[in-house]
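Below: the structure, in structure tokens.
One protein chain omitted, others in place.
Each chain gets a letter, A and B, in the order it is written, and its residues are counted from 1.
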Amino acid sequence: MAGSGRFFEDFIVGDVIRHATPRTVTVGDVAMYQGLYGDRFVVQSSDAFARRIGYPRSPVSDLITFHVVFGKTVPDVSLNAFANLGYAAGKFLLPVYPGDTLVSTSEVIGVRPTSKGDAGVVWVRTRGVRSDGASVLDYVRWVLVRMQGGRPVQETVVPELPSVVDPSELGAACPRIETSAWDDAEAGSTRRFDDYEVGEKIDHVDGMTVEEAEHQLATRLWQNTAKVHFDGFAQKSSKIGRRLVYGGHVISLARGLSFNGLENAFHVAGINGGRHVAPIHAGDTLYAWSEILDKQPIPGRDDVGALRVRMTGVKDFSTAGFPRTGEDGKDHPNVVLDLDLWLLLPR
Amino acid sequence: MAGSGRFFEDFIVGDVIRHATPRTVTVGDVAMYQGLYGDRFVVQSSDAFARRIGYPRSPVSDLITFHVVFGKTVPDVSLNAFANLGYAAGKFLLPVYPGDTLVSTSEVIGVRPTSKGDAGVVWVRTRGVRSDGASVLDYVRWVLVRMQGGRPVQETVVPELPSVVDPSELGAACPRIETSAWDDAEAGSTRRFDDYEVGEKIDHVDGMTVEEAEHQLATRLWQNTAKVHFDGFAQKSSKIGRRLVYGGHVISLARGLSFNGLENAFHVAGINGGRHVAPIHAGDTLYAWSEILDKQPIPGRDDVGALRVRMTGVKDFSTAGFPRTGEDGKDHPNVVLDLDLWLLLPR
Partner (left out) sequence: MAGSGRFFEDFIVGDVIRHATPRTVTVGDVAMYQGLYGDRFVVQSSDAFARRIGYPRSPVSDLITFHVVFGKTVPDVSLNAFANLGYAAGKFLLPVYPGDTLVSTSEVIGVRPTSKGDAGVVWVRTRGVRSDGASVLDYVRWVLVRMQGGRPVQETVVPELPSVVDPSELGAACPRIETSAWDDAEAGSTRRFDDYEVGEKIDHVDGMTVEEAEHQLATRLWQNTAKVHFDGFAQKSSKIGRRLVYGGHVISLARGLSFNGLENAFHVAGINGGRHVAPIHAGDTLYAWSEILDKQPIPGRDDVGALRVRMTGVKDFSTAGFPRTGEDGKDHPNVVLDLDLWLLLPR
């Protein structure tokens, strides 16, 4: 039935799913994104700044690209998912501008039934493609999908995934920039690539309380149809009793907060890994902190360098102490997001 | 006094009211609409798709046109209305694109005082007009308007209204489309006009919980000023005790939900009739189902055909059983919307 989605048994390794509803991104989306997340990264905010450093105009936030590409996959991939387990091998391949139309395809690259036998893990490699055929984003995610039951189950295939995206693959989505035209005062900080140190921890200080109307607006904006985000009536009879916030909403909130301390990290270039450690709900307040895991030049580029940043989202708890692991060695009970990104900064 | 609206006695059959505030529709409105309703109909979502089938770019959702045209009438027609009783004879006459400026006029075509004598029914034919004078939408609605009292009352005039819009009038707002360029995978379904059957019932499956912030954003977006939607303080002393959701918000939510099963029904071409059966409030979850009442070719067109669809909006109740009438033969207590539309699909 339309709207009922695929079950675990429907995923065959090697199948490529063309997802519905190509979508033209516009300055309207940019304004909605701004209202939802309050971003202050200058390249995406100012056409004038973007032109001075070498863009034809402001590209949209990399996470707009991510949400648009991701949203399309939901009706086909995760409508019957219990959980969104992880991300890997994410690479932004081209800047996206207002007026570009994006569509997504997903290739099934792995399946593994759980031992309990009522669900299985499905790995898909999703590609976001512009209407002229150029790829703009490529990433792998894996989800725990319900089994329908009474049907044959695929043999287990577990894909090999890189633990980190190679820095040589990070420059594609960013044109060569004119660093001498980069105005630190406008950008909000004098700290550039060379000023960060591996091991450094950054408290992003601010917090943002989530409202039902906000995460619903966000999730619909990206044509993400997962029922758990919208159907408060059905959720009343779920274990959790209420609507869940789309994980991508949390990612964008954390990215917005991270401006405090990562002002010049203007481009999300890669997603090495990521986990939604715990759900968040309306009324929760999100904080975030980051740890610099690595810093690497981009081969052939002297204009930008890449910081590998582990960004931690925390709810209803101060980030001053950089919480991540609890006393029991497991995830800290207030941690909701653990995201491993490559961010580009001017040198 | 400015902002106090017309009373029943102020409506004279034959009068034409030019409504205030022409409004330029933009991609900003399209993004807001997307965030509010999560639409996935491909022609309105993708400029690239729209161009391939013969549009110059994506037209805006037909319901954006409806809301903009309708909103302007509120300060003049329904500010003192107890209820929005019905719609008929609605025809979309031209596609509307970002950049078009719309304004509305309403002709009073009927008045009938109620027996109780404190109110009366007013019928208006509203026309949405582009700034170059071309009509984009034409519909009749009738509302129950408060009497001011102590003033002469018009003689009753009840207009004759068609029970259904003639299919020959439905093609105007849709250019000839290139059906061979219609990509079913992008559109989300292989079911085209010929694949639906009269009598078929479609459960749209998903539900959407309404928040105060959402319906307020929507209603203000269309410059609809009806107090009952916004003034929670005054509503506390009303019979219902709280804000009412704008009926058009419910229509757009139902239309958005109807993508599940009506993926290729890309164009709302006519409104044969419609009733807001019961109000909805923040916190209610809307579901929808549709019944195919009729299917007709469009004279002179082999590219598109029209499905007559009765769309039923239901709150806090499953649509799996297609609820419409209760055990007592009256409206089912959870039904909130009963809308009779012509929808165009590719053949």
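In this text, a residue touches a chain if its C-beta (ideal position, glycine included) is under 8 Å from a C-beta of that chain, and two chains touch if they have at least 3 such contacts.
On a predicted model such as this, the values are computed, not experimentally measured, just so you know.
Contact with the chain not shown here comes from a single listed residue; of A:Asp138, A:Asp231 or A:Glu263, that residue is A:Glu263.
Among the residues A:Asp29, A:Asp62, A:Asp100 or A:Asp340, only A:Asp29 touches the chain that is left out of the figure. Of the listed residues B:Arg18, B:Arg151 or B:Arg176, the one in contact with the hidden chain in the full complex is B:Arg18. Within the set B:Thr26, B:Ser135, B:Thr179 or B:Gln296, the residue that contacts the chain not displayed is B:Thr26.
Although one chain is not displayed, its contacts with subunit A can still be listed: residues 26-32, 34-42, 45-49, 58, 185-189, 202-209, 211-214, 217, 256, 259-261, 263, 283, 285, 316. Hidden from this view is one chain, which touches subunit B at 1-4, 18, 20-24, 26-29, 31-32, 75, 98-99, 101, 103, 131, 211-214, 216-221, 223-225, 227, 230-234, 243.
Note that in this section only the chains that are shown with their structure count from here on.
If each chain is reduced to the centroid of its CA atoms, subunit A and subunit B end up 36 Å from each other.
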